[in-house]
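Every protein chain of the complex appears in place save one, which is left out.
Right after this comes chain A.
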Amino acid sequence: MRMYGRTLRNGEPMTAAEGPLGHVTPDGQLREDEISAATRAQGPWDGSRLPWVPPVSIQTPSDLLFDAEFDTDIDPVTYQVLRYRLWNVNLAHSDAIKRVSGAPYVCYLDDFSTSIHAENGDTILCGPSMVYFVGLADLGVKWTLQHRAGNPGIHAGDVFLHNDPYIGVTHQNDVAVFAPVFHDGRLFAWVYSGAHQADVGGAEPGSWCPNATDMYQEAQPWPVVKLVDGGEVRGDILGLFVRHSRAGAQVELQLRGQLAGIDAATRRIRELLDEYGPRVVKGAMRRMVADTAAAVARRLETVPDGEIAETWRMGIPGDFARLHRLSRTIRKEGDLLVFGTRGSDPQLPKGVNGTYATFRSGAVVAASMLLAWDQLYCPAGVLNQMRFEPDAGTLSVATHPGAVSTQLFTVAGMHLSRNVLSRLLMTGSDDLRARVRAASVGQGSTIVPSGQGLDGSASYANFWDVLMGSTGASPFDDGEDVAGAWFSPSSGGGNVEEIEASAPMLYLYRRERADSGGPGCFRGGNSIEVAQIAHKARVWMAQPVGNDPSINAVPGLAGGLPGFPGAWEAKTASGILAALADGRLPASRRELESLVGPFERLTSQDYFICGDDMILVLGQTSSGGYGDPLTRNPSFVETDVERGSVTAEAAEASYAVVLVDGRIDQRATADLRARRRRERLAAAAAPVAPRPGHVEPGEVRRRVSGMIDLTDTADGPLWACGDCGRQLAPADENYRRGAALLESSPHAVRPELYPDPEAVFDPSVRFVLRQWCCPSCGVLLSIEPAAEGDPWLNEMPTIRPSAPAEVTA
């Protein structure tokens, strides 16, 4: 056995500069382990109990030869041509999967991914589909190199399959199919796809098993098996895999699609090798990684060093009342980002936990979007600038056999990673700030209706409403109303007619929900609301899937309020059928409520039967705002009201804008805004460490977030209020120590937007919105949803005095 990563060519040791791709920094240093030595020492991170975390060196048997040589002097044009040829390999790979499978998950929802890997498994380039798979595809390939190269061996014509969350998929439904690409007997690269399968077994149809106490009650996770051996599909393995599914024919077809994709991608890579030779192609791959790593590093240099953390409190299916802590931390050191999970609660005996793969992938997705937007999708380059601090045994990084199938904390963790990274990058250059957006869309909570039409034919409605989405506010502009889900940029919510054609149901309305976007200086995008009734149905049922949306976390940024989290409501014996026959068609939740009376909240996870006269009223999760809503330009509010995106009531309640006949009353607005600020200060607790002084305008180094400035004073760098100059705290301390704190029930802040915690959560936990204000002028600095008694977190990086950041604008 030899050490992979150091000896790749004929047993000759490679120099550091020639080390395998992605394991070196662009200047040729051998890359470190992605976890710390102390974490590594906790045990074998091999996927058996602790999840798989690939080591720097992977051991492979000596008869597996690698083709790792590369040219460093590729001309810039060839490099670019190859870069786009490789991009087209993934497009061809995706296209083959779609065409052969013809499956709705793959074709409509884009719930799959394709990627190209270097010989050592590093992900060189991902295709443009579900971005969630971007940061974990390499894990399965590397595990295969470590654990399968000896037995059953890795040979030309082989294709492997796995869906083991402790190795590297999101949950068992996401099945990875991947193959080595050999050149002249040497392993040159890998091609890979991961795709959502409709059902892979387990206790529940669809394989989401919220009540599984461990993984043995969920769908079988398959560690890596050889599905195709030297070009021949292994019937025994295929049969075994298909047999586990309630939708075997579909599973087989989709696997065939993935195999067709592997063929297409392999053929394309061979063409490149024939045309350019392996040294040039590998050289282009290496340079893509180096370019991406350099871009990320360069951008990170505009951000001050420091630490930052964020915790979301969330209920789980079947047990909404108890709140669990999901945490992410980031330590930013020079050109490196260290993501952690410290503060997360212990893993739960429910099918909701996240794994190392999903923790890591969520972070890589966030970093790719926010720091490497112009590099196509090159995860190895992004990973080059990242390290991880997993806390095993938590709901962020569960250990085997913790159950994971519903992906609750997996998806939430992805949103949270993006949020916490966004907060960090708000302190960076405007180029980074422009890409920061408050949270949106949430966990994808939805209701899946199914039943039978009058002719007895079974049908399932598609649950695409959730993908209508919206985007969060940014430091420079509003979020976008009904604008899709950020993590699946190419999919959408489909047509009402298409959904009604497939199911015995009727939409009373499907429209943008005014006021649902989180209020802020820039507001979050509005989400949609729908109401459905059974129509021409013999039997019609509905099953809530995922979390109760009313506890979705969609926080705002920099004092922006959270968005509407979503709501499931219903009304039985509503009298709606008579109203319709009478020519009345309520066109929004508001009109519906005035017609049939108030609705009941739905929290059950069970199927329920929708009687003929029952109405389901669904509000989708929206997105957070940015900055104090009292600082929003009143004319924007006026326009929003004119456009119907914000109601006149909300204009006054959320933004303190007084409209008379739709036009701003400037005087009344100014008075009301001043009064609101005074009311805040009157109700707020005084700062724990007040600094009475003010900074001079000339001392401001730069605006870092909403209304917080980083300043250079005679006392050293300080945080100060950007509105009035009031000093808050030294820059190496949490600025919140110098801010006034107002804690109130979210329901009290805006009852229409946020549910009453008393009605939703365990009364032993008091759920609050913490609102930090400037103690002088009362402007909102930040808002944090939390449970009373939770420790304060660092919303902003605390700047270390040892490493004062020179920030360039």
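Criterion: a residue touches a chain if its C-beta (ideal position, glycine included) is under 8 Å from a C-beta of that chain, and two chains touch if they have at least 3 such contacts; residues count from 1.
Note that contacts and distances are computed from a predicted model.
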Protein that the absent chain corresponds to, by UniProt name, given "Tryptophan synthase beta chain", "FtsW/RodA/SpoVE family cell cycle protein", "ABC transporter permease subunit" or "Hydantoin utilization protein A": "Hydantoin utilization protein A"
Residue among A:Arg40, A:Arg279 or A:Arg435 touching the omitted chain: A:Arg435
Per the touch definition above, residue among A:Ser48, A:Ser62, A:Gln80 or A:Ser744 touching the missing chain: A:Gln80
Among A:Pro317, A:Gly469 or A:Pro757, the residue in touch with the chain that has been omitted: A:Gly469
Selected residue (touches chain absent from view) among A:Ala92, A:Val141, A:Leu630 or A:Val695: A:Ala92
Candidates A:Asp63, A:Glu498 or A:Glu600 - the one touching the absent chain: A:Glu498
Residues of chain A in contact with the chain not shown: 75-77, 79-81, 83-85, 87-88, 91-92, 95-96, 99-104, 107-108, 127-128, 249-250, 253, 256-257, 260, 291, 294-295, 369-370, 373-377, 434-437, 467-469, 471, 480-486, 489-498, 500-501, 506-512, 528, 531, 535-536, 580-581, 583-588, 642-644
